[in-house]
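These notes are about the structure you will find just below.
Heads up, one of the protein chains got dropped from this complex, but the rest are sitting where they should.
Up next is chain A:
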Amino acid sequence: MLSTRDLSVGYDDRTVLDGLDLDLPADAFTVIVGPNACGKSTLLRTMARLLTPRRGTVLLDGTAIRDLPTRAVARRLGVLPQSPLVPEGVTVADLVGRGRQPYQRWWRQWSPSDEVAVAEAMELADVQELAERPVDTLSGGQRQRVWIAMTLAQDTEALLLDEPTTFLDLAHQVEVLDLLHRLRTERGRTVVAVLHDLNQAARYADHLVAMRAGAVVAAGPPRQILTVDLVREVFGLDCVVVPCPVTGAPLVVPTLRTSSVTKGSSCAAEFSPSSPSPPSVPA
């Protein structure tokens, strides 16, 4: 549903993305991964029309996004940027309610459908009990769920999230990712997220996009594309890839750096001499 054609984006004299062509599948959870400064956030922000490309187009269901009124886009595409600001004293219900702005006009203020959408978004993100709390008094994990609830209240087909798990502890990371997974499977939303953790990406993504230096190195289902070679090419990191004992998704385990000059692809034999081949884990 979201595609880019010959997309080039830059800041000042630095080009971040250069002629990028990409198609993101609808009704899938797409995760974009890559090393720092590879352009993954820039790509997400450009697709969300937060950045204007120098050249090329972002297509939303085949229409150039810059030709669509931004309010109309806001009814189809929800965006959660990396560091939204939390004004003091805004309550959770109030903040989630602001997600309804794309549907409101001066002559059409708060309506029953807004009420329904907000209630549903708060229930999905499990923040109903926090409704009257000021957002700035919440913990990081609660706060992130509130922001997601706000984008859910926008009631869009697609959600774009820029590193939604950064600054959260592991339990809250899983909580947020489970929520995104439910949105995809139970609500049929298209979810696109930039994530840092490769293993979480492999676990949750239907479609993985691996980027390096402003270009897409590989894109596809994690089980097909996430290999030792890809991790080395994208991150410059040696690793072994084993099936995750819980989900069977590829699990990336970096090898020890002390034996940095490793011959071949795997040094698993060096620290687990008893099993010369990568351990097989029952799926």
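Rule of thumb we're sticking to: a contact is a pair of C-beta atoms (placed from the backbone, for glycine too) under 8 Å apart; a residue touches a chain by one contact, two chains touch by 3 or more; residues count from 1.
Just so it is clear, contacts and distances are computed from a predicted model.
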Protein name as given in UniProt for the chain not displayed, "Chemotaxis protein CheY", "Cytochrome c-type biogenesis protein", "3-isopropylmalate dehydratase small subunit" or "Iron ABC transporter permease": "Iron ABC transporter permease"
Of A:Asp6, A:Asp23 or A:Glu115, the residue in touch with the unshown chain: A:Glu115
Touching residue (missing chain; options A:Arg5, A:Arg54 or A:Arg75): A:Arg75
Residue among A:Thr4, A:Thr42 or A:Gln154 touching the omitted chain: A:Gln154
Contact footprint on chain A, counting only the chain that is left out: 11-12, 45, 48-50, 69-75, 77-91, 93-99, 101-102, 104, 110, 115, 118-119, 122, 128-134, 137, 151, 154
